[in-house]
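A single protein chain has been removed from this complex, and every other one stays in its place.
Here is chain A:
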C-alpha cells in the first residue's frame, strides 16, 4: 500500500475526496494535510489522530466516535480563520488554513466582532423533504416531476445520504440530483440542517454557505443563512443513527461506531486503524466489516451477541473473517488508545465463557440503529418502541408530516426508495415514480442488548460502562439514580445529565432508556424517550441574529429634518424608535450650558424645534365629536371649527393614559395629537373602543403622524418671524387667538399654523407635508437668524414645560395618577354624561385627600438640582427603617428663567403642603426642599400672547 505523504491511514484510491486539492490544517499545534471533501474528523483520522480531547468530568481520553452530527466526543475550538467554540469535527468540512484545538469542556467565544455576514430567508413549499438519502431523493423527485414546489434540505455537501457511504446506485443518485437541481420549482439546499419543527409545519434550517471556504469565503455572501420554511407537507427522510452498547471500557479512543468506520473507509478513503474487532447485535456491522476488510483493514473477529447470526455471518466467514456468535466484548485496554479487546461468551445477559483477548487498535460497535426522529417528535409526533426492530419508530403526528426510510425503521435500500416515492405521491396526490430495482439482502433479526456485564477480573463496578460519552454518564450513575427511586427517563436525565450535552444524546438517548429499563427490570417501551426540543444541532447566535445587528438591529425612525439636526451638531435622544434632537451644543458647550442658552432664546427671543414625532390621528365622520367626548375627559363637541383644545385621556381605571391637543378641522373632522411614545397605542386604543364597544358610531380613524411635519416656534419674537414669512396670515392676537389654527402659506409652503404653546411663551406649531419640512425649516432659519432664532431640543422643551408645571405623561405620571392628582381637575368635564374613567373618578379612593399630587419642589439651596427619582421624606433626621415615603421627584432641572434648580414631584397630599419643608435623601445627605405650586414661571400666563 503506497502511503499518501503525512496521511498514513489514507487509502491509495477511492473515496469521494478530491486528491488534487490538498489542504493544510493545524490541530493542537501540529501540521496536517487532508483533501477537499474531507471533514476535520476524516482528515485527522487519515493523519492517525483518534484522540480528540479529554472528557469533561472524568478527564478520560476520548476519540472520534461517529462520522456525522451525532458525534459525542470530537467537539473542537476553531481558532482560524475566526474563533468559534464547540464545533463538531465530523461536521466541519476541511478547508485550507483551518486551525483547531481540542477542548477540555467549554469553548471560547471570539474576542472580536465577527466580520462575516449572516442572513435569513423565508421560503414556502408544497413539500419539504428533510434528508437527501435514497428515500428523500425518491420523495423529492416524485413531487418535482408532478410540478410541486419542493424544498430538499440535507446537511451534507453532497446529495446521497447513506449512499455516500455505500457502493449502491451511484448513477441514480447523480441523475436524480441533476434533475432536482434543474427543476424550476425545486430548491435543493445542501449543507443545510433543519433544526426545528414547529406548529403548522413551520421549520427552521441553517445553511452553511461559505464556512467550507475558510478564509477564502466571498465577503458579500452570507456565511450562514437561517431558512424559515412553511411547508404544506413534510417528509422526514432523516435516516438513522447507530448506537453503542454499554460494556467496560467502551469509551477509549479507538472505539468507534461500525457504520462510521465504514463511512470513513468508503466515503473518505480513510481506515481508522490497522486491526479491528467488531462487536454487533445485528447484521449491519457485517457490511462494515466486509467493506473495511476490502479496504485492507485486518478484522481480528466479529463478535456477535446473537447465538445464530445468519447469512451475513456466513459471508464474513467466506471472506476469511472469524465470527464469534454468542459472544460480547467485556473490556478494552490501552492508555490513550485501544491496544486490545477482551471478549467472552455471552447469552441472555450473562457471560458464559472465560475471556479471550485480541490485539487490536480499533473496536467497531453496533448496538442497533435509532431512526432520527428529533424533528418528528418536535412536530408533536408520537414514538413507539418496536420490539422487533429494537428501536423507537413514528406512531402518528397531528401535523402533515411523515417519516420514511430508515427514519421510519425501514432499513433495506429497495424498501426505502419505495417508501419515499409513495409518501410523496400521497402528500401531493401525484403518481409514484419508477425506481431502480434493488433487492434487499435477507436479514436476520437483531437482538436488543444494552449492557454487557463486566468480568469479575476488571472489578470496575460498571464505572467504565459509559452510556453518555459527552457527559461522562455510566451504568453505575444510572444504577445510583434508579436506586434512588427515579423511575422516569426525564428524571434520570436531569439527575444524571445523560443526554443534556452539546450532542443532545443522539447516540446515548435510547441507550440510556435501554440501560435504565434493564436496571429497573422494566420494558423500554414503557420508559420511552425524553422530549426532543429544538435545535437538532447547535446553531450559532450569529446565524440566528442574521441581519438584525449593529445599525439594523432595530429600526431607527427619523423625521424629515434629521439630516439638518445631525449637520448642526445635535445630540440625539432615543424616544421609542425615534431619534430626537436632545440639545445642540455649540463650540464644546456642556449640555447644561447648551440647554440654558436654548431656554433663554425661547423665553427672551425666538427658538424652534422639530416636533414632527408627535402622533397625529385624523378623526372623521358624523359621530366624531361624540366619539371624542367619550374618550377625552373634557368636552370636545363644543369646540368650534378653527379652534384647538387640550385634552387628557384616561383608561377605564381613571388614570391618565395620554394627553394632546384636538383641533376641529370641520364639523365632522378633527385632528388629535398624541405624545410621541404613545402614538400607536392611542390609535389602537381608539380603534379598540370603536370596533368592539361602539360600532354604531360612524367614525373613521387614520394615522397621519408622518403626513405632517411639525415645527414649534416659541418666544416673544415668534410672531414677528412668522408674520414676515406668512404675509397672508393675520397674526395679531385678536385675529389669531391662542388655541386657534389657520391654513396659510409659510415661506410659500402650504401650512397649517396652530397657536399652541408648550412653554407658556407666545408660540406656534407650523405643520407642513413631510416632504416640505426641510424647505420650511431652512426658510425659518434664514429669516430667523437676524432675530437670534435658536434650534432647541427635547431637554429644553422639558425644562420650559416644567417651569410652567405642564406634566409629561409617562414621566410625571406612571399609570397611578388621575388628572385631579395632577391638579388638572379643570380638564375633567362635570357636565358630560360619561367619559372614559368617569366612574373611577367617582370612587372614594380617587377622592382621598392624601393621594399623591403633582407639586413644585424648590431646593433651599438654589444651586441644587436633585436627581429625578429621589424619594421625599418628612423629617430632617431619618428614622429607623422602614422610612415613611411621602413621594418622589419626577422631573428636575436647572431653570435659566428662575435662576435656580427646581423640580416637580408627586407628593402625598401635596396640594395641602404648600410651603412645607420636606427632605430629599441624596447620597447620605438630607437635602431640604420646599413644596410649591407646580407653576413656577409666569403663573398669570401673561406671556402667552406675546
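The rule is simple: a contact is a pair of C-beta atoms (placed from the backbone, for glycine too) under 8 Å apart; a residue touches a chain by one contact, two chains touch by 3 or more; residues count from 1.
Throughout what follows, contacts and distances are computed from a predicted model.
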Undisplayed chain, where the name is taken from the UniProt record, one of "Sarcosine oxidase subunit gamma", "Molybdenum transport system permease", "Glutamyl-tRNA(Gln) amidotransferase subunit A" or "Peptide ABC transporter substrate-binding protein": "Sarcosine oxidase subunit gamma"
Option from A:769, A:783, A:865 or A:898 whose C-beta touches the chain left out: A:769
Which of A:19, A:36, A:121 or A:463 contacts the chain that the document leaves out: A:121
Per the touch definition above, residue among A:171, A:521 or A:555 touching the missing chain: A:555
Full-complex contact with the absent chain, from A:16, A:228, A:356 or A:600: A:228
Sole residue of A:39, A:211, A:705 or A:744 that reaches the chain not shown, by the stated touch rule: A:705
Residue among A:30, A:219 or A:844 that touches the chain left out of view: A:219
Touch residues of chain A, complete complex, unshown partner: 117, 119-124, 149, 218-222, 228, 230, 547-548, 551-552, 554-560, 562-563, 578, 613, 618, 620-622, 698, 700, 702-708, 748-750, 769-775
